[in-house]
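Input: a single structure, listed below in C-alpha cells.
For chain A:
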Amino acid sequence: MSGGVSVLDIKGMSKSYGAVKAVDDVDLHIDHGEILGLIGPNGSGKSTFFDCTTGLARPDGGKVSLEGQDISDWSLNRIAREGRMLRSFQKTVVFKKLNVEENLVIAGQMFTFGGVLSTFGIGRGTRAKVKGLREHARELISLVGLDQVAHMPAGNLSGGQQKLIQFASMLMPDPRLIMLDEPMAGINPKLIERVVETIQYANQKMGVSFLIIEHNIDVVTSLCSRTIVLDRGRKLCEGTPAQVIANDQVREAYLGG
Partner candidate 1 sequence: MMTIFLEQILNGISTGAVYAIVAVGMTMIFGVLRAINFAHGEYYMLGTFGGWFVISTIGLPYPAAVIVGVVVTMAIAYVIGRFVMQRMIGMPEEGSVVATLGIALILQNTVILVFGGGYKFFSAGYIEPVFFGDIGIAQQRLLIIALCIAVFVGLELLVTYSRMGKAMRAVSQNVEACAVVGIDVRTVVLSTFVLGTGLAAFSGILTAPVNVSVYGGMGEIITFKTLPIIVMGGLGNVRGTLVAAMILGIAESFVAGNFGLQYRDSVGFVTLILMLLWRPHGLFSARARF
Partner candidate 2 sequence: MTDSSSIPADTRPQTRDLRTPVSILLFLLALCSPLFLGTYAVHALVIAMIFLLPAHGLNLLVGYTGMLSLAQAAFFGIGAYCAALMATHFDTSFPVNLLAAVVLAMAVAVPLGIPALQLRATSFVMCTLGFVIITQAIAKNWISVTRGDMGLSGLPKPTFSLGGLSWTASTAQQSYYVALGLAALATFVFWLIVRSPAGRNLIAIRENETLAESLGVPTWRYRLAAFVLAAGFAGAGGALYAHYISVASPLMFQTLYTTTMLIIVLGGGSGSISGVVIGSILFVALSEGLRIAPELRMIAYGACLLLLVFRFPQGFAPYLSKLWDRIGGQTRKEGSA
Partner candidate 3 sequence: MTVKTERAILRAGTLALFSVLALPNLVKAQDIVVGLVSPNSGANARYGAFAQRGAAMAAEEINVGGGIDGRMIKIIPADSICTPVEGVSATQRLISQDEVDFIIGDICSSVTLAMQPLVEDAGKLLVNAASSNPEITYKAGVGGYQHSFRNYPTDEIRAKAVAEYAVEKGYSKFAVLSVDSDYGRGAITYTRKYLDELGAEFVSEDYYKEGEVDFRSVLTKIRNSEADSIMVYGLADTTPIIARQMIETGLAGKLPLLGNGEFSAEATIQAAPKAMEGAIEAAAWLPGYDSEGSMAFVADYKAKYDGEEPNNHAYGHWETMHMLAEAVDAADSTDAEAVIAALQGIQFASPMGTITFDDHHQAIRPLLMLEIREGEPVITGSVAGEVTYSEQ
C-alpha cells in the first residue's frame, strides 16, 4: 500500500436527474489490492454512481481521486487510458463482429501506443507492438479458458463467454482498478465459478483492485472483504459482507423497497 493513499477515493458524489437524486453525497474509497462490493436494491443508484465515477456521466458534485490525482473532469477514455481504471457494463458488450482475439487486441492498443497519431504507424515497430499485443491476448484468452473459440466472432458466443471476453479485455492494459457492473448477472452457474476464480487470480497475481456491483450475495461473500450498501442514492451502511447482510436497515431496504 503506497503511503496510505487509496487507489480510488470519492468524496461527496452527487447526481440528480430532474428532481430525483440518483446519487446523493456518497463517499467511498478503495484500498490497494482490495475487492470492494457495492450492493443495493434496484434503482438505488449503483449504476449511476459507476457512470459518474468513470466519466460516462457528469456528476453534479463530488471529487474523484485516483491514487491522489483528481480525475473528476476526465473523460471515460482518458480515465481508462491514463488512469488504467476500467469498467464493464451491466448489459454485456463486446465487439460482436470481431473475433475474440481482435477484441482483446483493441482493448490493449491505446496502452501500447501512446496517442492517436502513433496508431497510424505502419512500420516494423508498430507491427512488433501489435504482435506483442496478440501474444498477450492469447495468454489472457487461455486464462479465461476461451482458447477453443479465440477466432470466433464474439457475437456468436454465449452471454457468459462474452462476459469473459469483456473481463479479459479489461485485463489487457495491466489495470490498477477494475469496476464490474453485475459480472454474474445472467450467466450459467458453471461459469460463475470461473469468473470468481479469474477475479481472484487478477487480484492476487496481477495486483488489480476491484469494485464490484453484484446481486449474487454468495459471490460477494466469497470475493469481497468489505461491502457498501447503497439505498436511494445514499450510502446505507458499510462493513464485511456478513455484517452488512445482518443489518436490519439493509434487509428493510431490500424487502420494503
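Inclusion criterion for the candidates: all candidates are chains of the complex that A comes from, given by their letters.
In this section, contacts are C-beta pairs under 8 Å (C-beta built on N, C-alpha and C of every residue); 3 or more make two chains touch, one makes a residue touch a chain; residues count from 1.
Bear in mind that the values here come from a model prediction, so they are computed numbers and not experimental data.
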Candidate touching chain A in this complex, from 1, 2 or 3: 2
Touching residues on chain A, where the partner in the complex is candidate 2: 54, 56, 75-78, 80-81, 86-87, 89, 93-99, 102, 105-107, 109-111, 113, 116, 119-122, 126, 129-130, 151-153, 169-170, 172-173
